[in-house]
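Got a structure for you, questions after.
Missing here is one protein chain; the remaining ones are kept as they sit in the complex.
Right, subunit A next:
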Amino acid sequence: MTAIIAPELPRNPLAKLGWVLADSWTLTLRGLSHWARNPTQILAGLAFPILMVLLFGGIFGSGMQVEGGGDYMDFLMPGMFVMSMAFGIGETMAGVTADASKGVTDRFRSMPMSAASVVIGQSIVNMLYSTVVLMILMGCGVIAGWSWNDGFMQALGAFALLLLLRFALLWVGIYLGLIIKTPEAASAVYTLLFPLGIVANTFASPEMMPGWLAAIAEWNPLSSTAHATRELFGNPGVGGTSWIAEHAMLMSFVWPLAIFAVFFPLAVRKYRALSR
């Protein structure tokens, strides 16, 4: 039998940081192994937005009108990007609840590893996943006739805004995952994401909706990001005279930061409460 000697506990902040990084890396590798083992999982995550593009772009597309004119496919794609970021909440929740319900979270917590790395590893894996999904989705969009029209740097900015939204929603996912605990409940919560993704400017301009619904749709945080990315991609449908629509670029920063400011402490508190 190999003689296993337990390493020294880290004493100074630098050594502690070293452990956080090492453990986060180990858990990132774990997430990447999941992909390698279940490539279908990535496809499943892509299936919904691609289906929506085909459905709305292809079937309803001819009948859909963009406020202020323009091609519907060009309008639709940024909405799809935002929606796939929002659905990332489900991805995060599933990861958190799977570990909690199978006792893996408890095993981690009973081990001498850094507690922060569990969350950091989860974040890195989720962000990588969303980046890949976003790139594939953009590729599909290009095939379907979508394009960015204001230059590569602007498009890169839009890409970054989308990931900023995903990063903020990550903490919503972790918090909800810690609260609901079981994968079954997580899939129930997942269906609640649909109205969040649809009552927004993803598929249609709020100006075409009844007044009360338009207000909700315009103030949906997803709408601000969708609006801002349409601007940056040079895609149509960026009208609107309300305050929130006119300040979409600003709000595409404010919303994610506000969501992060609320849900990050909540998630940390909930994680700590596991030991109470």
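Things worth noting here:
Operating definition for what follows: contacts are C-beta pairs under 8 Å (C-beta built on N, C-alpha and C of every residue); 3 or more make two chains touch, one makes a residue touch a chain; residues count from 1.
Here is the rule we go by: contacts and distances are computed from a predicted model.
According to its UniProt record, the chain left out of view corresponds to "ABC-type xenobiotic transporter" among "Multicomponent Na+:H+ antiporter subunit E", "Six-cysteine peptide SCIFF", "Probable glycine dehydrogenase (decarboxylating) subunit 2" or "ABC-type xenobiotic transporter". Among A:N38, A:Q65 or A:T182, the one in contact with the hidden chain is A:N38.
Of the listed residues A:F108, A:Y190 or A:W219, the one in contact with the hidden chain in the full complex is A:F108.
Where subunit A meets the chain that is not shown, the touching residues are 1-2, 4-7, 9, 19, 22-23, 26-27, 29-30, 33-34, 37-38, 101-104, 106-113, 274-276.
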